[in-house]
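I have a structure I would like to understand better, so I am pasting it below and will then ask my questions one at a time.
What follows is chain A.
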Amino acid sequence: MTDSRPVLTMTGISKSFPGVRALHDVDFRLFPGEVHALMGENGAGKSTLIKVLTGVYGIDEGTITLDGEQVAFSGPMQATAGGVSTVYQEVNLCTNLSVAENIFIGREPRRFGAVRWGEVRRRARALLARLEIDIDVTAPLGTYSLAVQQMVAIARAIDVQARVLILDEPTSSLDAGEVAQLFRIMRQLRDEGIALLFVTHFLDQVYGIADRITVLRNGRLVGEYPTADLPQLTLVEKMIGKELDVLERLEEQPRRDVAALESGTPFVEVADLGRKGAVEPFSLTIHAGEVVGLAGLLGSGRTEAARLLFGADRADHGHTSVSGRRAALRNPVHAIGHGIGFCSENRRAEGIIADLSVRENMILAMQAARGWLRPIPRRRQDELVDRYVKALSIRPADPELPVRNLSGGNQQKVLLARWLITEPRLLILDEPTRGIDIGAKAEIQKLVVQLSDGGMAVLYISAELEEVLRLSHKVVVMRDREMVAQLTNDDTVDADRVMQTIASGSRREEATR
Partner candidate 1 sequence: ACGNSDTGGAADDGKITLGFSQVGAESGWRTANTTSVKEAAAAADIELKFDDAQQKQENQIKAIRNFIQQKVDVIAFSPVVESGWDTVLKEAKDADIPVILTDRAVDSADKSLYKTFLGSDFVKEGRLSGEWLLEQTKSATGPVNIVELQGTTGSAPANDRKKGFAEAIAANPNLSIVASQSGDFTRAGGKQVMEQFLKANPKIDVLFAHNDDMGLGALEAITAAGKVPGKDIIIITIDAVRDGMQALADGKFNFIAECSPLLGPQLMDLAKKVHAGEEVPPRIETEETTFTQEQAKEALPNRKY
Partner candidate 2 sequence: MTSSTLTTGRPRLRLPHRHVPVLATLALLLVMYGIGVSQYRAFSNVQVVFNIFIDNGFLLVVAVGMTFVILTGGIDLSVGSVVAMTAMVSAWLLEGGLPALPVLVIALLIGPTLGFLMGCAIHFFEIQPFIVTLAGMFFARGMCTFISDRSIPITDGFWTAMSQERIGDPRGNFVSISVLIAFVVVLVAAWVLAYTRFGRNVYAIGGNPQSALLMGLPVGRARIAVYTISGLCSAIGGILLSFYTLSGAPLIAVGMELDVIAAVVIGGTVLTGGSGYVFGTVLGVLVLGVIQTLITFDGSLNSWWTKIVIGGLLFAFILLQRLIGIRLK
């Protein structure tokens, strides 16, 4: 499987940020022709290790050798030139440029110094076809959903003739089909002798593809193990540092009595809500204490549906009633006024305010609802923030830190806290567990169950079908921006059945194509 000589060795790496020691004497090896998973909780230092490697950050101590030669990349440009190709966590592309250009910028085919645009487009199409994506490569990237953007980022990375390919949580916004496609290509690349470094929080993905695993905890190296020698449970223990039984407990959650929930007037009733070009009109009822799961393939319109419901986009069709009364949810302010919260899937662009502190980010929605003239007393703020920092185990637990300094997963928790603080009656969670480590994911799922038991309605969107099924009372299936089915989550419903519902559409689509 592996040569005896590693293509990449990192030894004694340390890296500090003001107030945080992100990496502490970490060693890491990567062999050609292997898929190597880098595992750890949120904030363990995975992304930092990668950025240190590619020169985004300078290192404080330690050495990096690539192919036996000591290197110190001054930035991604040099790293790419040195044969290290990277997809960073969160999509880091330019949404104002076209899809094709995002794939090739910096290494466009040229003739006499002029970019050959035809060639760029042709090759972009070919490359995306390899990932089984068929989109207009000339449209600006920003017009596509995050998942498509993620695939484009991957396409960009695999086009390079690299010796090392790094993928930092590439699968967090992909659905099962996309992941399978990606893995096929990863295996292909591995067989060509390329070394792949892969970060994910999905354990089954790790066991599906990784040859070896390196575990980080709190910026320190826990160890390096062949996947075969590391049972799943041991891995989790190593990541978390203690024995964990939350997961099992969650699996045993009893299905709840749906009929009882659906007796009264629904909290929210959506009638034929739609928006041209975004979602076909759909109807939906959500009762207090009910968890409604939204399932569908990427780009199926789940996010768009949620945004319409929240008033983030204006509907041009249909109407919404809250507690039995007509409510015009024309903008988020109205929706929040009716006790609806919305946790966006795109936390960087639509979620966090990077400049502000963790505390301010958390209380923002509540403060907005109160109006600026009635500030939340500082003591109350501290109480609230403290509670949720603890409840969601946000690290570092310093509420005055600018939120930009937190790791991706912790930023997500801050966002979640923002909405929980407002104590909404309906919380829309769009991919709330994306990029969240297994421990925290379990915590969040537990939280959802708790909240709904306490009477809160939840609209739950997730790419993980199991997650949706585990939590929801009702599963709404979307396909092609259209609501195609509503399934009551009883014993007859399982992942296969939902998949079939989705797939039946896909097949029809294939037939017509």
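With respect to how the candidates were assembled, all candidates are chains of the complex that A comes from, given by their letters.
Going forward, a residue touches a chain if its C-beta (ideal position, glycine included) is under 8 Å from a C-beta of that chain, and two chains touch if they have at least 3 such contacts; residues count from 1.
Keep in mind that what you see is a predicted model, and the values were worked out from it rather than measured.
For chain A, the touching partner in this complex, chosen from 1 or 2, is 2. Contact residues on chain A toward candidate 2 in their complex (touch as defined above): 56, 75-77, 79-81, 86, 88, 92-98, 100-102, 105-106, 108, 110, 113-115, 117, 121, 136-138, 140, 156.
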